[in-house]
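Here's a structure for you.
With one protein chain removed, the remaining protein chains of the complex are shown where they sit.
Think of it as A, B and C in the order they're written, each chain with its own count starting at 1.
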Amino acid sequence: MSQTEWHETQIRVRYKDTDRMGVVYYGNYLTFFEVGRTEFMRDLGLSYSSLEAEGYALAVTEAYAKYHANVDYDTKIIVKTAITNLTKVRVRFDYEVIDREENILVTGYTVHASINENKKAARIPASLRDLIEKSLK
Amino acid sequence: MSQTEWHETQIRVRYKDTDRMGVVYYGNYLTFFEVGRTEFMRDLGLSYSSLEAEGYALAVTEAYAKYHANVDYDTKIIVKTAITNLTKVRVRFDYEVIDREENILVTGYTVHASINENKKAARIPASLRDLIEKSLK
Amino acid sequence: MSQTEWHETQIRVRYKDTDRMGVVYYGNYLTFFEVGRTEFMRDLGLSYSSLEAEGYALAVTEAYAKYHANVDYDTKIIVKTAITNLTKVRVRFDYEVIDREENILVTGYTVHASINENKKAARIPASLRDLIEKSLK
Partner (left out) sequence: MSQTEWHETQIRVRYKDTDRMGVVYYGNYLTFFEVGRTEFMRDLGLSYSSLEAEGYALAVTEAYAKYHANVDYDTKIIVKTAITNLTKVRVRFDYEVIDREENILVTGYTVHASINENKKAARIPASLRDLIEKSLK
C-alpha cells in the first residue's frame, strides 16, 4: 500500500465517558476505536454486523493506545481509521483520535484474527478481503 | 412475607465508575444492582449463571433508582438486596446502596420476567421458586 | 403545557453497549437518556456543558426505565426527549427510545435538582428557565 487513506468518524464525548479527572477515561478510547472501525467497514461496503450475520467475526488479539492529550465532556472528536496490514487471517487497524482543531489526542492500533462460527481461526472472507485490498491501493 | 431480609454485597468504587462531577455516574448504580442480585442469588443457592445455563433468564422489565447522596472513587459501598415480590412469571428485587457509615446513597428496584431459551415468557423455574419462597418466610 | 413536544436524537448501538444476551445492557439506556437530554438542551439553546461552565448542574435525583423490547448491535435507535415538569428547583425529562420502525423499546424519566457550584440546592438559572418555559408552551 502506498499512502494511508484515513476514514473519519465523528463522536461527541458523553458525560458517561468522563471520569473524576474531568477527561475521557483511558479505556473508553477502545470503544471509540470500535466505532471508528465499524463505520470504516460500513463505508468500505461490508458492515461488521453483516459479517457476524454470515458467521464470521474479527476477534481482537492486540490493542494499543498512546495518550497525547485529554478532552472533556461534550467535545466533538474525530476518529481516523485505516487498515494498515492484512494477512490471510489477520487485519490491523490504526487509529488517530483528534479534536476539531486537529490536536492529536490518542493514537493506537488493534489487531484482529478472523474466526468462524465455531470460534476457530478462519481465512478472512473473500468478500471482505476484496474490499480491503481495493481500499489499500 | 413478614420482614425483609437484606442480603449484603460489598463493592469498591472504581475510577471507571466516576464521572467529571467526581462521583459515581448515575447509570452505574444499575450495574451495582446487578452485582447485588447476582450475589444474592448465589447465596440463595442458585447462581444466575447456572440459571442461564439451564436455558432460563430473568429479563429486566423495569428499573428505578432514587439518588440520596453521592460517593467518589475508592469508597467501599454495600449493596443490600432483597426479593420483595414474586408471581408466577415475575420477580422484584429491591436495593439499598449504603456506605460504611450507613448513609443511604441510592435506593431502587428492578422487576424481571422469566423467559425461556426461545425468549418467550415462562414460569419461573421451580428450583428457583422454591429457594425464593424459602427466603421470603 | 398542552402537548408534549418530543425532541429526537439518533444513536447507533455499539458493540460495547451489548451484553451476552445479544441486546443492549439495561443500564446503558440511562446513558442513552443522557444523550437525549444533552441534545435536547443544546437545541433548546443552552448546552448542558455551558450550564456547568457557569457553575450550575442538574443532579439526578430519580431515574426510571420500563423495558418493552430489545435491540441488538448496530441498530439505529431514536431517543425522544421532552421536559414534562418544572418547579423552582427541579426539572423532569421523559424519554421514549424507539427503533426506526417506531417500535417502542424503552420508556422512562429522570428528575433533576438544580445545584450551584457548592453543590447546594439552587433555583434553576433564569437563562435555562426561560428557554424551558418557552418550549413547554
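Everything below uses one rule, namely that contacts are C-beta pairs under 8 Å (C-beta built on N, C-alpha and C of every residue); 3 or more make two chains touch, one makes a residue touch a chain.
Predicted model, so just to flag it, every value in this text is computed and none were measured.
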- Note on the structure: Given C:Tyr73, C:Phe93 or C:Tyr109, the correct residue touching the omitted chain is C:Tyr73
- Among listed residues A:Ile11, A:Leu44 or A:Val60, the absent chain is touched only by A:Val60
- Item | subunit B, residues in touch with the chain not shown (by the definition above) | 14-16, 31, 34-35, 38, 47-49, 52, 73-74
- Item | Hidden partner interface residues of subunit C, rising order | 15-16, 18-23, 25, 27, 72-73
- Had the left-out chain been drawn, it would touch subunit A at residues 21, 26-28, 30-31, 34, 57, 59-67, 70, 110
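Keep this in mind: only the chains that are shown with their structure count from here on.
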- Chain at the geometric heart of the assembly (C-alpha centres): C
- Note on the structure: In terms of mean CA position, the chain most removed from subunit A is B
- Note on the structure: Averaging C-alpha coordinates per chain, one finds the centres of subunit A and subunit B separated by a number of Å equal to 34
- Query: If you average the CA atoms of subunit A and of subunit C, how far apart do the two points sit, in angstrom?
  - Reply: 28
- Query: What is the distance in Å between the mean C-alpha positions of subunit B and subunit C?
  - Reply: 24
- Item | Residues of subunit B whose C-beta touches two or more other chains | 21, 27
